[in-house]
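Only a part of the assembly is drawn; its chains keep their places, and the rest are absent.
For clarity, chains are labelled A and B in written order, and residue numbers in each chain start from 1.
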Amino acid sequence: MKSFRKELWFQVPSRRGLINVTPQVEDALRESGIQEGLVLVNAMHITASVFINDDEPGLHRDYEVWLEKLAPHEPVSQYRHNVGEDNADAHMKRQIMGREVVVAVTKGKLDFGPWEQIFYGEFDGRRRKRVLVKIIGE
Amino acid sequence: MKSFRKELWFQVPSRRGLINVTPQVEDALRESGIQEGLVLVNAMHITASVFINDDEPGLHRDYEVWLEKLAPHEPVSQYRHNVGEDNADAHMKRQIMGREVVVAVTKGKLDFGPWEQIFYGEFDGRRRKRVLVKIIGE
């Protein structure tokens, strides 16, 4: 069994934003030389997500509006976590969107359906944060 | 390390529906011959889910009502994604229910608690769609 590890770093300039990280994960897979196995891609921070969905700007705007409805940022005082912080909503948004994805590796490629793309979902940005890519297989 | 891959195909006749896919995943596991490892089961489409919960019709009806409350299909015009499409809500429902499950394989079986069953959750059906089963182990 082979294993491979790589960190990806991101700095989203606003509080929230989505970044398509599929090319970086594909690079990591190529670098690993692994042909058959599993890739884990996870946010290393607890106010961010890694998820798989469509790379379509309208949808991304819809996610923003929808997450804000399910877990509003304001008023920040509604959350007990927000003592000297204002990111409790980010901890909720991340639970909806998920921490991680596990993707099959087949013949050296991400084994994806036609529209699957991996995103980093930032809900408390404006600082450097990390995504972990761990690949195991052969 | 061994690896095994299989696609399962489904066509749900209505827009939404849940299918228990546990028997097909068990078949794939038997076919693989893998005794110890991990199974990844994921929707290959971004308006569908794979998740684990109870095979109980009342609960499935509750999920339908609940998801419709959290991410309503109508009015379709409320979503920017719905330009020539009407499935934005399906992209949200799928995030709540999840894209994938990872299940332990122990002594050649899915290592499940008493009520765990794997479901394909369709939120934009009426066409053929796929689930990927990838198994790695020994």
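Just so we're on the same page, a contact is a pair of C-beta atoms (placed from the backbone, for glycine too) under 8 Å apart; a residue touches a chain by one contact, two chains touch by 3 or more.
Keep in mind the model is a prediction, meaning the values are calculated, not measured.
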item: Where 2 copies are displayed, count of copies in the complete assembly; value: 3
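Quick note on the criterion: only the chains that are shown with their structure count from here on.
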item: Whole-Å gap between the CA centroids of chain A and chain B; value: 20
item: Of chain B, residues touching chain A in the complex; value: 1, 3, 5, 38, 40, 42-46, 70-71, 79-83, 88, 91-92, 94-96, 98-100, 102, 130, 132, 134, 136
item: Residue ranges of chain A touching chain B (in the complex, touch as defined); value: 1, 36-38, 51-54, 56-59, 61-63, 66, 70, 96-98, 101-104, 106, 111-116, 136-138
